[in-house]
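Note that this complex is displayed minus one protein chain, with the remaining chains in position.
This part shows subunit A:
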Amino acid sequence: MSETTVLDEARDPLVIAENWMKDGKAVAIATVMETWGSAPRPVGSHLVINEDADFEGSVSGGCVEGAVVAEAMDILDNGEPKMLEFGVADETAWRVGLSCGGRIRVYVERLG
């Protein structure tokens, strides 16, 4: 609870997602749903992505955001939500693993 008492409208991912939606852009929302071991962002954290591949927020310390943005592009096309898993035990670790040694599950869905 280190945030200030008012919503940080300029940086809050969910506010940004709503603003993109109002601008008529397609938006995907990624949410950290589970973490194991040392994970840089707590459960409930969001990364939001729009159709231009602009993104705000984070689901890790920058380790997997690129992969999540790429998945989000597919999800914007087909509308099917997807649970992604990243971690050292995963074969994707070679490409986009978490250097901290943790494991996270990230849910990516289209807004609307």
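Assume a residue touches a chain if its C-beta (ideal position, glycine included) is under 8 Å from a C-beta of that chain, and two chains touch if they have at least 3 such contacts; residues count from 1.
Here is the rule we go by: contacts and distances are computed from a predicted model.
Asker: Name the absent chain as its UniProt record does, using one of the following: "XdhC/CoxF family protein", "Urea ABC transporter substrate-binding protein", "Protein-export membrane protein SecF" or "Cellulose synthase".
Answerer: So, among "XdhC/CoxF family protein", "Urea ABC transporter substrate-binding protein", "Protein-export membrane protein SecF" or "Cellulose synthase", the name matching the hidden chain's UniProt entry is "XdhC/CoxF family protein".
Asker: Even though one chain is hidden, which residues of subunit A still touch it in the full complex?
Answerer: Residues 1-5, 7, 14-15, 17-18, 21, 29, 31, 33-34, 42-44, 81, 83, 107, 109-112 of subunit A touch the chain that is not shown.
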